[in-house]
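In this view, the complex is presented without one of its protein chains, the others remaining in place.
Naming follows writing order (A, B and C), and every chain is counted from residue 1.
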Amino acid sequence: MKRMMVVAFVVTLALAFVFFLSAAMLELAPAAIDLRVPVSAHLTESGVSHPVTAVLLNYRGYDTLLEIAVLLLALVAILAVVGEAPVAPSRAAHPVLQTLGRLVTPLMVVVAVYLLWAGAFRPGGAFQAGAVLAAAAVLLHLVGLLAGWSSPRLRLRIGLAAGFALFLAVAAALLKQGSLLQYPPDAAGTLILLIECGLTVSLALILAGLFLFLAREEGA
Amino acid sequence: MNEPLIDPLVWLILLPLAWATLAFVLGPGRGGWLAIAGLVAQCWLAFNLAQQVSAGVAVVHAVGGWGAPLGIDLAVDGLSAAMLLLTQTVALPLAIYARSYFKASDPAGAGFWPLTGFLIAGMNALFVSADLFNLYVTLELVGLAAVGLVAAGGGAQQVAAALRYLFATLVGSGAYLLGVALIYGVYGTVSIATLLPLVTNEVPRLVWIASALIVSGLILKTALFPFHFWLPPAHGGAPAPVSALLSALVVKASFYLILRLWLGPLQSVLPAFGWLLALLGAAAIFWGSWQAIRAVKLKRLIAYSTVAQLGYLFLIFPLLAAPAALQAAVMQAFAHGLAKAGMFAAAGVLIKATGQDTVAGLAGAVERLPVTMFAFALSGITLMGLPPSSGFLAKWQIIQAALAQGHWIIVVVVLAGGLLAAVYVFRVLRLGFLSTPENVTFTPVSRVLEWSAFALAAASVLLGLRGVELIQLLGART
Amino acid sequence: MTTGFVFAITGGALFALGAAGIVLIGDLMRRILAFNLMGSGAFLVLVGLAQRYDVADPVPHAMVLTGIVVAVAATALALALVRKLHALTGEIELPDDADE
Partner (left out) sequence: MTLAFDLLLALSLLWSGWRTLATPRLDRAIVMFITFGLLMTLAWARLSAPDIGLAEAAIGAGLTGALLLDAYGVLRRPRKGP
């Protein structure tokens, strides 16, 4: 009975919220500020020609820096939570699936490299590329060609942290230009590509790690 | 204007990020000295920054050189300088404490240094950010790091507490994010400085909804009654250095953000919620104190005391017309931050020594661990608000502001809260003075632990004598 | 009604659905799903409302990309905690919180 009342209360609240929110949205006047104007006005100085990449890695690159910190931090937290545990024996899948995995993986690597390169002037970039690489690793794990990871050794830890460390170092070095992450316009394209390459490797390792560090035997 | 390469504002964010990453690369449980060295430098930076702000220098840093609204601005005024100062000065003794608290192979300490580094970087970034969406990212940085610290290496109770905390913090930042999305929709910007002239007295209804979402998200993260449900298990169940960090600093971060928006871009909207927040604050004082009086476990008692002490922070909202109210809020944040860090640190010593986390198990503690019990008592003095402690100064200023505006009801709440705090503090101290039962043995505990707890507790009392500097810093709002 | 409005309103509804789910459902896996619905709802509002006159705005696009990465980080951490809780207690609901 009490439970029913709680459910009814929450549902009513949610419906009322949606109603008022929608009504308030529909009566809205145009926004006072249109950021599309400065975004395209400074595009030539940003080092890339795709506006979203310009916002992501140049205008609001600081958000992205902190966001990579969040990702790395989540991985550290997961490692601290699961602790030491034996690695699950990788379950060998059907040979056909394994062959398929062997064939698809190089293709996914090619797609990732393309996405990374394309990010400068059209949709794509480090995140998508890293995610595709991570998906390849997950696929290899699922068909039994890649074992789950146990607690990371030094080399893997360096790989996981390298992209973020590189980004941080570039951000700090650019203080010389006058402020954090202030790219000199003529070198911006190169620096952004450098950061994106580092991020792709580390993002792939971190995203794959979110999966592979968890994919081990429970209990013990 | 600062020489950009040594701008303290930027390095307060970069430095903890750097030592957190290095500590992760070094491996589980390593990096303690690195963190302490980093925090020493950060303390110096924070003092340096506070001096600049006191001298009336406007400290703004346009990340990427673009400037708002295209880029993200970082800005420091007296309020944020004070919060930065509090964070670094509480974190440094706690880092020294934690280094001897966690044994080399302790699974609870495995991720402590990198997680703490990210936590402090997130808080520092939050205190200086002048961009609503960037603030969302810093909120997530702080929230996830705090959850990781609660869960690390723990048993079922701790993991359950961490999950409860995680959902609370995610719902909180989700509501905040939706609020920011609505603000962006209405004004086309998320920069605080750009929003300031745009949000006038006549705002669209959507801004009201956005403000309500932002404030509810943030009070959920600050654990204001009745959204405090996640705090006692998380703060009471975590290892002592983590409890201290969370209770002293993390909950203040989201409170700071409410205050920042209240005094800044949402100043024409938020004051409508003033008495509601004060009412919840008063309820928090009574409910938290009552639960602390009844608590069986020592760290539960201290965690419920945090619920109560956070209530004072919200009493100031209807009074913000007077400058004393802002001073009271910051003084209370300092008083509670130092005192609660000292108290949880002392509790960690007592638990290590007695091998149990119950209030009843403290019998004889005064005889065996006089320094630690003295630290506990000093923290207690600040929480009760006795002179000359900083807690007294904070409560005195709330009372002054309330009387000046004729709100005597707030005075009653403050005085009653002080009495209730005395009940739960003396409950612990009285047991400590009993003689040790025959069958109980005390394990010897490192001096570093005892004295770092003492330093924090003593600082909370002594700050009361140097409150003027802090008030001057706040007065320097530009 | 423009595409932007349609999806902004849908986003508001998804946010409410997810929030209600987190409050009402005890099963931790469902709560994680509900949290993701809530996040997707907020992202739709962010992009949809900014584009209510159907002109693409790259700034919220970049913000949502940031948000998606943060959401997957939070989801992975939540799943790790649920799996740890299950390994320790065999439960996938939160036990009552007791002070003993």
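The criterion applied here is as follows: a contact is a pair of C-beta atoms (placed from the backbone, for glycine too) under 8 Å apart; a residue touches a chain by one contact, two chains touch by 3 or more.
Keep in mind that this is a model prediction, so the values were computed, not measured.
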| item | value |
| --- | --- |
| For the chain not depicted, the shown chains it touches | A, C |
| Absent-chain interface as seen on chain C, which is shown | 1, 3-4, 6-7, 9-10, 13-14, 17-18, 21, 25, 27, 29-30, 32-34, 36-37, 40, 43-44, 47-48, 51, 56, 61, 64-65, 68-69, 71-72, 75-76, 79, 82-83, 86-87, 90, 92 |
| Residue numbers in chain A that touch the chain omitted from display | 52, 115, 123-125, 127-128, 131-132, 134-135, 138, 142, 207, 210-211, 214-215, 218-219 |
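Definition applied: only the chains that are shown with their structure count from here on.
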| item | value |
| --- | --- |
| Cα-centroid distance, chain A relative to chain C, in whole angstrom | 16 |
| Chain centre separation in whole Å, for chain B relative to chain A (CA means) | 30 |
| Multi-partner residues of chain C (each touching 2 or more other chains) | 8, 19, 49-50, 52, 59, 63, 66, 70, 73-74, 77, 81, 84 |
| Set of chain B residues in contact with two or more other chains | 133, 137, 140, 144, 147-148, 151, 159, 162, 185, 188 |
| Interfacial residue positions of chain C with respect to chain A in the complex | 5, 8-9, 12-13, 16-17, 19-20, 23-24, 49-50, 52-53, 55, 57-59, 61-63, 65-66, 69-70, 72-74, 76-77, 79-81, 83-84, 86-87 |
| Touch list for chain B against partner chain A, complex | 4-5, 7, 10, 14, 17-18, 20-21, 24-25, 27-28, 61-66, 69-72, 107, 110-112, 114-115, 118, 121-122, 125, 133-134, 137-138, 140-141, 144-145, 147-149, 151-153, 159, 162, 185-189, 194, 198, 204-206, 208-209 |
| Residue ranges of chain A touching chain C (in the complex, touch as defined) | 6-7, 10-11, 13-15, 17-18, 21-22, 25-26, 28, 30-31, 35-36, 39, 51-52, 54-56, 59-60, 63-64, 67, 70-71, 73-75, 77-78, 81-82, 127, 207, 210-211, 214, 218-219 |
